[in-house]
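One protein chain omitted, others in place.
Up next, chain A:
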Amino acid sequence: MPTTTTSAASSSSTSASASGNNNRQADVFSRLASSDPEVKLKALREVKNQIIGNRTKKLSFLKIGAVPAIASALADADDSEKCNNILVQSAAALGSFACGFEAGVQAVLDAGVFPRLLRLLTNPDEKVVDAGARSLRMIFQSNQAPKYDFLQEKNMEFLFSLLNSENENVSGLGASIIAHACGTSVEQRVLCEAGVLEKLVILLDGSLSQREACLESLATVLKNNPEAVSDFVGLESGRYLNSVTELTKDRYPRTRLLSCLCLVVIYNTSPSYFVNMGTKSGLITTLLELLNDPGQSGDDAALGLSCLIAGKEDLQKLAYEANAIKNIVDILKTDSELQPKRLQGLFLSLAELCSKLEDCRCSFVSLQVLDLLINALRHKDADVRAAACICLRNASRSVKNLSAGRFNSDHVMLPLVQLLHDPSSSVQVAVLGALSNIVLDFSSPKSSFIEFGGIKQLIELSKSMDPDARCSALRALRNLMFLADNKRKELFISDVNAQGFACLISDPEPPVQEQALALLRNLVDGCISSIEFVFDEDGLILDTVGRQLRKGPQAHMAIQGMYVLTNVASGTELHKEAVMQQLFPQATGSENFMLKFLQSDESQLRSATVWTIINLISPSSPGAYDRHVKLRSAGIIPQLKNMVNDACLDVKIRIKTVLGQSMSFGDNY
């Protein structure tokens, strides 16, 4: 289109150009419906050529209904030779629409042309078969692909007919169907029993496309299935495992990636096949190199690496020694905009590296990665935001760095607090995890989190419908109140009344109860006046704690409950007597819960219970003797005498303390 120099003219020329495009599109579109096969064919070729690799064009053709039109062209074409070109071009165009474009896949499936594409596979003309197979492969790359029922015999027959085909696109299609549709262990087993592994491994020696399809489908069939892995490794005494391992050195990056991902699946399912340290190192090094690949392989490599090292300290160490952190940070620091999937994978890999190794966390902090993470917290993709939060959570799992206040700044805290309102629930869960750690500032004078109104937000979240959110919010509050001074505790207590807190302690979910009690434990530690909180509203909170403990709770919850009682019992006479009230309520016929706890398998519970007793009969308090008498007649002191050789040293030592105090009251060992 001619352009002019004036802006008014150029804007009109732009709109003229746009309408020119629209006119051309409309023209092509109408020619698709032509009864003249030559015209139709030409239109099909034009559409196909315009949309290949061009997402914008795909979208604009989609909007004018090109897909149903092409689907009609395909359906109307008969099987005569004359129509073969139309079949080929329409299948190719549909395949192109579906290629890497979810809306395209949707449109193709909505147009109802899927069965027609399947029929192309039995066409006598090889070109038609090829086009059909390629097109179907594109559809099966997507999660929207139709479910394939492997359990139906005729479907299995059809699948094997594909795998047996000489045509590489068709056998590749068979492998693709497996790669994307096989989901359950039942399906994996059925496929293995039908001999799919033997068919797939033949493709390893085939063309590039077959090899790659084979690697993808192997990973799917073997994933989390030790029997399938064993079958695969057993094939020709490990020949194919070796082949896959060799392919990690292939010249094509995508082949290297897919073989790595296959090995990751095998390693995660049955690590015993990887005794050789060299293989593990090689796998890590290859994945690290692939991180630099600009295409999809790089994206997938990042996620693959995080999958591989997840939960495995030895592999994390290998990766750290192979300079993984610096490699990843260098990629993150490049100017070019990275795809969300790659960012997610890179952050998750960093997160895994920091999950157990303190060296990694320290090197992470020293490489000034925090700024990169803070930016990622504002990314438009929820998965990236969540991954950045998980990374922060793991990096802040370091008492040393927390103590140094590395995360306690406005710059870090503000975006995190903002994410508490994120529309994505997975981001909310992830940010709560990060905040749980970061609020642990060992009571430094300034808490950015509190200044940004974080306490109120956590209190809100502690009332969430989602029990995980309630639990996480309470954990964050608990950590915030660790060694907190009265001023900080007051900020919490003023917004939560006794009734509200009692509800948290009696939450239906035990993990929530546990965190609520742990929070309470911290609230009543420290300055002795802070114990008063449990007496608000006629001692509602203390009563609730007692009631929960009498219900025979899980050990983790009981431990926290007993430490609440321990802490209260370290207070004044009144406090100690109030604890006795909870241990020996007037109307009770059931066995005293302390006796049960003393016989628990959990040493921490036995220890916590003994501490309560130590504090109750602490010699410095006037009522200690009377309390001792009561504890003795309730069978508690005698029970302790039976435990002088407790298996846990700490429990043994505490019991010795009690019995020593007991002796000073005139009781004999």
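One rule holds in what follows: a residue touches a chain if its C-beta (ideal position, glycine included) is under 8 Å from a C-beta of that chain, and two chains touch if they have at least 3 such contacts; residues count from 1.
Quick note on the criterion: contacts and distances are computed from a predicted model.
Colleague: Considering the UniProt annotation of the chain absent from this complex, which name among "Prolactin", "Collectrin, amino acid transport regulator", "Glycosylphosphatidylinositol anchor biosynthesis protein 11" or "Glucose-induced degradation protein 4 homolog" applies?
Modeller: Of the names offered in "Prolactin", "Collectrin, amino acid transport regulator", "Glycosylphosphatidylinositol anchor biosynthesis protein 11" or "Glucose-induced degradation protein 4 homolog", the absent chain's UniProt record gives "Glucose-induced degradation protein 4 homolog".
Colleague: For the chain not shown, which residue from A:V186, A:V399, A:A555 or A:V644 touches it across the whole complex?
Modeller: In the complete complex, the chain left out is touched by residue A:V399.
Colleague: Which residue, A:Q25, A:N123 or A:T566, contacts the hidden chain when the whole complex is considered?
Modeller: The missing chain is touched by A:T566.
Colleague: Decide which residue listed in A:S462, A:Q513, A:Q548 or A:S621 touches the omitted chain of the complex.
Modeller: Spelled out, the listed residue whose C-beta touches the missing chain is A:S621.
Colleague: Across the whole complex, list the residues on chain A that are touched by the chain not included here.
Modeller: 303, 306-307, 310-312, 344, 348, 351-352, 355-356, 358, 383, 386-387, 390, 393-394, 397, 399-400, 403-404, 426, 429-430, 433-434, 436-437, 440, 442, 468, 472, 475, 478-479, 482-483, 518, 521-522, 524-528, 563, 566-567, 569-572, 576, 603-604, 607, 611, 614-615, 618, 620-621, 648-650, 653-654, 656-657
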